[in-house]
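Left out: one protein chain. Kept in place: all the others.
Here is chain A:
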Amino acid sequence: MDLKVNTMRNYAVIAPQGRLTAVGAPSLRKALNHLLEQGNVRIVVDLSETAFIDSSGLGALIGGLKAARLAQGDLRIAAPTPAVSSVLKLTNLDKVLRAYPSAETAYHGG
């Protein structure tokens, strides 16, 4: 799994590419914490190039959500692939996190 990080004007985008599993989860966690430490507390995880996610990957997202909220920011997810969407649905995580259509729209509402 590769991570693409992009810092925009009022939010930052992390895009995991490939399979986000137990093996990739620690590096996602690290990248999220790094952004938070730099003061980028509004984060979008762009899942448009994430071919697959397992429960460990979801665990990293939840860990990131906690860290971001504690830093007075937020973590939002965007553009999940069908494979990722089905895992979100299976675990009911879609009842907690809204999947925005794209990274650009994630913070439109504020």
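Here is the rule we go by: a residue touches a chain if its C-beta (ideal position, glycine included) is under 8 Å from a C-beta of that chain, and two chains touch if they have at least 3 such contacts; residues count from 1.
Methods note: contacts and distances are computed from a predicted model.
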Which of "ABC transporter ATP-binding protein", "cytochrome-c oxidase", "Glycine cleavage system H protein" or "Glycosyltransferase" matches, in UniProt, the chain that is not displayed: "Glycosyltransferase"
Chain not shown: contacting residue from A:65, A:84 or A:103: A:65
Touching residues on chain A - with respect to the absent chain: 22-23, 25-26, 54-56, 58-59, 62-63, 65-66, 69-70, 74, 90-98, 110
